[in-house]
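Note that one protein chain of the assembly has been removed; the remaining protein chains are unaltered in position.
And then chain A:
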Amino acid sequence: MALLEVENLQTHFRTPDGINRAVDGVNFHVNAGETVAIVGESGCGKSVTAMSILRLIPEPPGKIAGAIRFNGKNLLDASDKEMRAIRGNEISMIFQEPMTSLNPVLTVGRQIGETLRLHQGLSAQAAEDRAVEMLKLVGIPEPQRRVKEYPHQLSGGMRQRVMIAIALACNPKLLIADEPTTALDVTIQAQILELMRDLKHRVGAAIVLITHDLGVVAEVAERVIVMYAGRKVEEAAVGPLFRNPRHPYTQGLLGSMPKLGSSLTGEETRLAEIPGLVPSLKKKIPGCVFASRCPKVTDLCTQYAPALEEKAPGHVAACHYALREEVVAA
């Protein structure tokens, strides 16, 4: 059984001018110890998916339907009290903005200790000792001194390390990282990605990585889910997805990224554009969600939504025209 199973997840928001279908029927699973990346552009529903798993969506105006099974238990049926016992304990989350997600008036030691005292019933002293250990684990120099400092005394990279320390304090089985390195500089991003890779081996938590950066995905993920306009359009292991993307949207995304080293290989070409804009999620889209921007669109696409089909072993895509393995081989 998978550690996390998300079944037909629908997160809709009521707005003055209609229902916003931010996430519209998404299925996926995460196995224990696995790193799964959810990628897509802004507004594709990737962050809402992450927030829905922890039920951090305010209801109303939000509404979550479907099933989110963690260790076989549907989190959507859990009481608030049960959810509190899960958040930060069995499932924890790292947010994008380390600046705003830490409490500015509490020392980092208090903030790391808080989850430990709450979930594991440690004493104040024991929690602080453990906080020092956690800071050491995430590679912060002089943890004894840093544990007594406030967030504003730390740099952006160190704050993100503190966020990771808080998230890992209770040895979660699942870690949801929502754009964990987007706000950071490249050299600091490299440090944090290295840390996440290293910690994954040591702690063994499964990671759901939410990002728009395909470079980051290629470096850390094992399996990738591509989302577009609230739906999953493609899913595959990281290698096949980058080598052989099946969905025109994934192909477009990869083509629109300039390749580092292009001046050396001489393959400097014009960037491929995906014309147009993401469709409004307030209207029901009868056909394929990508039809309005797809270079291969036909009448079939605008009328019938393509089902997610297995195009190759472990590689699914929602496109009428994506090639299947037999056809590719021929």
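Here is the rule we use: a residue touches a chain if its C-beta (ideal position, glycine included) is under 8 Å from a C-beta of that chain, and two chains touch if they have at least 3 such contacts; residues count from 1.
Please note the rule applied: contacts and distances are computed from a predicted model.
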Fill in: Per UniProt record, name of the chain withheld from view ["Glycine/D-amino acid oxidase", "Response regulator receiver protein", "ATP-binding cassette domain-containing protein" or "Peroxiredoxin"]
"ATP-binding cassette domain-containing protein"
Worksheet item: Which one touches the absent chain: A:Ala65, A:Leu106, A:Met257 or A:Leu300?
Response: A:Met257
Item to complete: Consider the whole complex, including the chain that is not shown, and state which of A:Pro61, A:Gly215, A:Pro286 or A:Gly314 touches that chain.
Response: A:Gly215
Worksheet entry | Omitted-chain contact residue, chosen from A:Glu41, A:Glu114, A:Glu149 or A:Glu309 | A:Glu41
Response to the item:
In the full complex, chain A touches the hidden chain through residues 41-42, 155, 157-158, 185-191, 193-194, 212-219, 238-239, 242-243, 252-254, 256-265, 268, 270-275, 277
